[in-house]
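What follows is an incomplete set of chains from the complex, kept in their original frame.
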């Protein structure tokens, strides 16, 4: 993996904020999609995840205090592969998905996020960035633990969980 | 908030989203395209009321209602003339046109070519999933000839349409390819496309998880194209004619002036016109 | 808690659920099982706007008699969940006798129109029950329950399950059977619905078919061997059925780039001597009218099936309406006589489409078949339609004798001129949309124009349409005049009123254009009341009738647009109580 160097607290906060915001907004979207498709169980789960990420945004903004956060266009963040590490791969969503799939999706995202913060912490020359980043990485790892716990309640469903015998609806 | 945040866009991407919930299948690439569009609008600092999103018919063409901009969900295949009419009449509006591979390249193919030629300052986004999603999975012009489906069992047997080289041959001023799996990269392409004068064409590979679950592999197929988009047109033609359909990025940039006849600038009155008929 | 109920001849039920719960598939299995049991049946479907995984409902009506209409009320509603069930409220009339079975423990609660409605209720926890069965599914449990409630013989359902799941293997079949078994078992705890009597007699000679498939088959029966088309809801199934079918019988279907191309391709194929067809819906038909006019002027037979949906514009693509009538009759530029016919039942989709091929070919002119979503996308168990001897028989030209000249547009008494099939020596001609003389040479002269206008008009005016111009039924001096998919509910209403004081007659027009003026006048003779029934907003059928025949001053008019079907009860009320004015 390439080295990730963020040596400026503003830049760091911008990344951290965007990372959480992106995740929150994605979860909210997914929750909505599940609602529209009558998958209420997973919709609730995504709502919950969105709420959690929302709280993270608050936390980061608190940490930022008066530190100026620069605006960075979405494509100029130093994300590996262009997307925020905590973004889930929404192409993996399915209207029949179960909480197991949703949690797996989220887990992968959290792992990438933890890794992202850890690498900044490892590489940065800025002490403030280092400590905040390490703190964030730790927090993401907490999530991972917690998600893993949660996941235990939802074992992987058998093959064929996504089988829909009905044809799609013809539309326009 | 501090002084620097003032430089942030006036509107967040979310501000460009309406409260109407998409009918799309979860997993559909079009969700991400919607995200790219709103991100581009935000970065361009556009006021939502000065933006119009125009479309035809198809899953992808449902986008206008999901934005909180002005929109027109027209008839199948005619989004480009609808949008050209709007833009010529209202040059002050930013006009984005959203389409699918069926809407844009099958029934709408003629308008596509002529929009490229005419070079009205539009940004044309085609969500290409190589299938007619809305009507349940028939072959579109970009579908592989051996893709089995109910209407043409065993495959259409017809060689796929190459939208990018057609756009170039027809005169498009800006040609790019994006992938819905890269929401931010695509947002950047869209921003550039909107900023570029004249007709900009952006093909976005946007998988249909319902009828083309095989397209999940696209994320491994796409790759960055390291080209000089201002390349001489003959070389660009060769490049786009033989490309593999998966290289992404800005692939051509032209310098033609946008077509925009003056409007609203009267030099005579209606009475003057009538004078010509008077004896 | 079963209560015994009377036997009945028809049972109506809804199976609803969302997000891949498989209610449509289950509905299809039920229909197939009913057919195996010797019942007739009709199944329509309704769904949310989501492309996939939205809420869906299978609406079935099963009967020991052929079913021609959606029911006035439902006997049974089974909801695997209640998510978004409100969407269907308009479509599912219920009353105090309706039995409603759903999962009271489900996340989303039963909607108000159900709880507050008058119906009887039962609860089944489909989810838990299905979890208890390996590979079990809620929809199979529901099937079992329904079967038990309505009196469907077990073996019929079993057989239907086996057929439907054959490809998925023994395990799947076993799981489904187990599910159905569980459903049957719990049925005893549910409020009773009427039971259909076990049918006697012959069930051979019946088909399970949709209106769109029936139209496709009719076309092939009629001789169509070339189809060019562009997909559109709700016509696509005609094409999807025809594509492999044509290949088998030596024909071909081409997917065109748009409707402009499809109609022109069809005309080209037919010009080449191969009977040709295209199928579409309103927006597509609008794009075809210029070329249909060309077919009129150049005298090339071609069949266009319009499976109507709610309009105007993109409208309501998944719901039925008869509002393309005006377009079918009048949308061609200039004076362009052509044929418009309409099937009046799923079964009749076979006959009318077959007939349309015959008419188009015999008169060398386009024929538009006005089907609609209610016929096209509904599936029905029907008595197999007899094959009528209508097969494309085009009057073709042979090489003229030495010194004689072939005239493509020769003026004849019938108006029909022998049409040379390309390849015939000595008959080379150019088909033209420009006005022309009998030879086909473009001409703007008054004489040629009048002669050719007369000739084209004569072809369709003087043709002998026989008794097929309409279906008539019933007795009485009240006449209900209708067409297309409104026919089913009218027929049923008439059946219900037969023998009463309100006994009435029906005239259902199959031939719309040219207007069968004389036949209509005769059919209406002696009528004391005439009631016109159609499914439009602006009364298009009524306008057309008025334009063509003298209706009695006191003619009544029942005209209501989609998306809801007209039901037999509406017509009964109409006949009994008259049209409120």
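Note that the chains are named A, B and C in the order they appear, and that numbering of residues resets to 1 at the start of each chain.
In this section, a contact is a pair of C-beta atoms (placed from the backbone, for glycine too) under 8 Å apart; a residue touches a chain by one contact, two chains touch by 3 or more.
No experiment lies behind these values; they were computed from the predicted model shown.
Protein chain copy numbers for the full complex, given in the shown labels, come to A x1, B x2, C x2.
Assume only the chains that are shown with their structure count from here on.
Chain geometry summary: the mean Cα position of chain B and that of chain C are 38 Å apart. Between the Cα centres of chain A and chain B there is a gap of 29 Å. In chain C, the residues touching two or more other chains are 49-54, 233, 236, 314.
Multi-chain contact residues, meaning those touching two or more other chains, occur in chain A at positions 36-37, 95, 167-168, 170-172. On the chain C side of its complex with chain A, the touching residues are 18-25, 47-56, 81, 83-84, 107-108, 139, 233-234, 236, 314, 317-318, 377. Those residues of chain A that touch chain C in the shared complex are 36-41, 95-96, 162-172. For chain B in complex with chain C, the residues that touch the partner chain are 23-26, 57, 59, 73, 75-77, 106-107, 109, 132-136, 138-139, 141, 150-153, 156, 210.
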